[in-house]
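Heads up, one of the protein chains got dropped from this complex, but the rest are sitting where they should.
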Amino acid sequence: MNQPVSDGSQKYSVSIIGASGYSGAELTRLLLHHPQVELRELYAFSQTGKPVSELYPALDCDMSYKSYNGETESDIFFLALPHGEALQLVPALLQAGKTVIDLSGDFRLKSVLEHQQFYKQAKSPEAVMTYGMPELFGEEIKSSKAISNPGCFATSIILGVAPLFLSNASIIKVRSITCTSTSGISGAGRSSKTELSFSEMSENVRAYKVGIHQHTPEIMQALGTSTSNPSFDFTFTPMIGALVRGIYSVLNVQLDKPSDMEDIKRHYRNFYRNAPFVRVRESMTEVRHVYRTNNCDIHVAHAGAGGSLVIVTAIDNLLKGAAGQAVQNMNIMLGIDERTGLS
Amino acid sequence: MNQPVSDGSQKYSVSIIGASGYSGAELTRLLLHHPQVELRELYAFSQTGKPVSELYPALDCDMSYKSYNGETESDIFFLALPHGEALQLVPALLQAGKTVIDLSGDFRLKSVLEHQQFYKQAKSPEAVMTYGMPELFGEEIKSSKAISNPGCFATSIILGVAPLFLSNASIIKVRSITCTSTSGISGAGRSSKTELSFSEMSENVRAYKVGIHQHTPEIMQALGTSTSNPSFDFTFTPMIGALVRGIYSVLNVQLDKPSDMEDIKRHYRNFYRNAPFVRVRESMTEVRHVYRTNNCDIHVAHAGAGGSLVIVTAIDNLLKGAAGQAVQNMNIMLGIDERTGLS
Amino acid sequence: MNQPVSDGSQKYSVSIIGASGYSGAELTRLLLHHPQVELRELYAFSQTGKPVSELYPALDCDMSYKSYNGETESDIFFLALPHGEALQLVPALLQAGKTVIDLSGDFRLKSVLEHQQFYKQAKSPEAVMTYGMPELFGEEIKSSKAISNPGCFATSIILGVAPLFLSNASIIKVRSITCTSTSGISGAGRSSKTELSFSEMSENVRAYKVGIHQHTPEIMQALGTSTSNPSFDFTFTPMIGALVRGIYSVLNVQLDKPSDMEDIKRHYRNFYRNAPFVRVRESMTEVRHVYRTNNCDIHVAHAGAGGSLVIVTAIDNLLKGAAGQAVQNMNIMLGIDERTGLS
Partner (left out) sequence: MNQPVSDGSQKYSVSIIGASGYSGAELTRLLLHHPQVELRELYAFSQTGKPVSELYPALDCDMSYKSYNGETESDIFFLALPHGEALQLVPALLQAGKTVIDLSGDFRLKSVLEHQQFYKQAKSPEAVMTYGMPELFGEEIKSSKAISNPGCFATSIILGVAPLFLSNASIIKVRSITCTSTSGISGAGRSSKTELSFSEMSENVRAYKVGIHQHTPEIMQALGTSTSNPSFDFTFTPMIGALVRGIYSVLNVQLDKPSDMEDIKRHYRNFYRNAPFVRVRESMTEVRHVYRTNNCDIHVAHAGAGGSLVIVTAIDNLLKGAAGQAVQNMNIMLGIDERTGLS
């Protein structure tokens, strides 16, 4: 999956629309230090005129936020906006020939019906972008100019079970996946909600959107099925815990027949042999192991007899779950090593 | 399940063996303020001679720890020892006619084989104590003098699914339970392990003992089955998160046929109608909601179509998961209101 | 300072105005379990109609919040309102003959000028309440019907240095106090500010209001001096840290001559000999030592030669720093043991 490294002589101009949230700030950090990027504009409507150093002093960035008014001067645009806003902006950017990477959920679902059901938004059916999960769709990404970046929970879940679906389908068949994922609180965005205050979330864990989270159809789609006619049972309970960053997913998988653990691990290692950011680990994964990295760690175990697997995955929700994966996608589109600016 | 309140004139002398750990400290706190208890001795081998105020200044307790050498002067003995140590002490206490409540795992499993498999310890088969879960076995507890206090994970899981098993068995049948539970770090005890240091556990989540946790057979036993010949599939993944106290369990339950949510909730409310510490809640439960209480909060939801339930429970691991439930058991044995000293 | 215990037969009706914030919730918890209190109404304008169990499930309280419209049916009123609001309500309550305990800063400063300078509010000069710090002004409190409850920082600082001022003045003279205090985030109230979100405050410490905090004149007043003509130099830097509850104050005190540490400690112990909630401790104090208690722990040390002292104090900001001290004041006014309902 690695690309030949370009000679590094070329610089691409890049702008971020929605740069003041947590994903936008991580994009800013990554792109400021990316050797082939010139960061041109940081757009953030709500912070117009404010220096980046006021919101994020740790970024050591001397730019200021601007309002976005349809400018198309950059080569590449990252959009890190609340759900619904990219729908308005992406068509014009694509028409202007720009490379676009959208971090929202606006273009993730190919099914207009599922989009309307889970995002409660109308959507023009012609809007189509490539689903930017490099470990599964690297070839499509390479030739795309429009990427819909995966959701954070979705990334941690899809990477955990993809090897069971996307190859060797003849030998493994999944009957059900029961998934419980803990997210860091930054996943809720830079927020002023009382329920996300330190006083409310310290020493706390809370589940939400049981059975109705919008990443459910995204996961089904990436695994080749749909919520309306699923090829396996899928149950997903998202939670937030008392941590800022990270997603930790416990995936209970029922197969149709007993499996050999060594076979499964070998298959996982082989499946991800060219994926520099996926690590299939013998020992248990922890959030700390991937903290501030673009890695996805995967640990596979038998829960007991009878074909039942417990797969545990860990990512940093702001990196592999958002900004890091977005830069990885950009690298692939530019034909440079996908690790550039990410280690 | 409530008992007639005694006239409050009687005081029972109580001692704690293993008083210096976190469960022991919570027992100390509860029993110091219990209106019908005179706390007599605090035994803690490793802290012999130290004042309680040195380890736990917040307890405002002027007693000191002693070594336990077989004394039997108190009416009631609580044991909060590492697994394996109560096995040695309980027989003599019972022979001396004492009331004993053991918080360890030593006497929880009736099957000697399961005990040996999950605790890696030999066990004399004649040692039998009543399993002290008041909401299920209140009548047995009332007439018992020897209580084995349930495990913290086990409490949060058993209470979450018991209504599906222990009544109306003719109308509901459970096919599988997939459980993921997050525990506070105090569950690992007062510890000096590097892996439990603040620097390692802040911003972290970690699963452990996947498929082999010793509470598995305890849960099966309480639900009327066993690990060797289970009547349903059971998968349990315990985790620790970045919090001190609390257990949060997400229980995915497959029933054999579609269920009506209002029926299920009505059944839960009815099942626990006399259980003052169990709250079946309409809104989502959170760890904070039960923090420093003896409550178990339960929220029941449909994960989707097809009979699949998501049941979320929250307890404080040191109270309902240990010391609080132990005092609740004592109250029941003494024939006083089970809430005495617990609100 | 202890009062003769009343026979416990009398119950006082109590209402809380401003019951939905963190101090109000702690008051609710304490008063619900206070043996001589019947909690009558919980007023909270912003939460009118909501059950307490929605905001604070851990309270196990089945009351609902109401709007306050001038009712005077209770015997005792606690006010836990934002600064400025009690100014409007207290006069009418006092005129109606009610006992009033106000937790805001509205009535703490006797100097109208200082009040206007530090609270930016006009204030009628005739409004006078007793400053409710039981360890210093117990006799006044006993005969008062109107208490202004001290500020949280002020409590932790005044108790730390009061023995140097309020007795033996002939032998000890304070030249300067330099104070740095860390508060838990709950001190900022039940808030929806972005800067108090978990994502912003985890792993953080932040100073604020350097040299201008409104507790400065309160401290000076309690120690018998004023900000306009101080008898010693006073510098105060408040901070918030990554904890929910607690105030930890480090007080550097310059005396006018070398002091003997054993003399100082003996003096402190003697000064607080009748104060059940103040503990002068040989070993270092920590926030955890007073967590969820009404205690103030004090540790006194020499910073070096030359008369310089380092006094470290710890309180729980919501208890000794707010609701706990308010209940302690009520107890004293009622002539019952000041510890009632607080241990």
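Structural remarks
Letters A, B and C mark the chains as written, and numbering starts fresh at 1 in each.
Note that a contact is a pair of C-beta atoms (placed from the backbone, for glycine too) under 8 Å apart; a residue touches a chain by one contact, two chains touch by 3 or more.
Keep in mind that this is a model prediction, so the values were computed, not measured.
One chain is not displayed; in the complete assembly it touches the shown chains A, B, C.
Between the chain not shown and the residues B:69, B:95, B:143 or B:199, the one that touches is B:199. When you scan C:244, C:278 or C:336 for touch with the missing chain, the hit is C:244. The chain that is not drawn here is touched, among residues A:57, A:82 or A:258, by A:57. If you put the hidden chain back, the residue from A:155, A:295 or A:325 that touches it is A:295.
Considering the complete assembly, subunit A touches the hidden chain via residues 33, 54, 57-58, 60, 202-203, 279, 281, 283, 286, 288-293, 295, 297, 343.
Take subunit B: the residues that touch the chain left off the picture are 22, 184-186, 188, 190-194, 196-203, 242-244. As for the chain not pictured, it touches subunit C at residues 178, 180, 182, 184, 200, 202-208, 210-211, 233-237, 239, 241-246, 248, 250, 252, 284-288, 291, 301-304, 306, 308, 310, 312, 314.
The rule is simple: only the chains that are shown with their structure count from here on.
Averaging Cα coordinates per chain places subunit A and subunit B 39 Å apart. Work out the mean CA point of subunit B and of subunit C, and you get 37 Å between them.
Shared interface positions of subunit B, defined as residues touching 2 or more other chains, are 202-203, 286, 288, 291.
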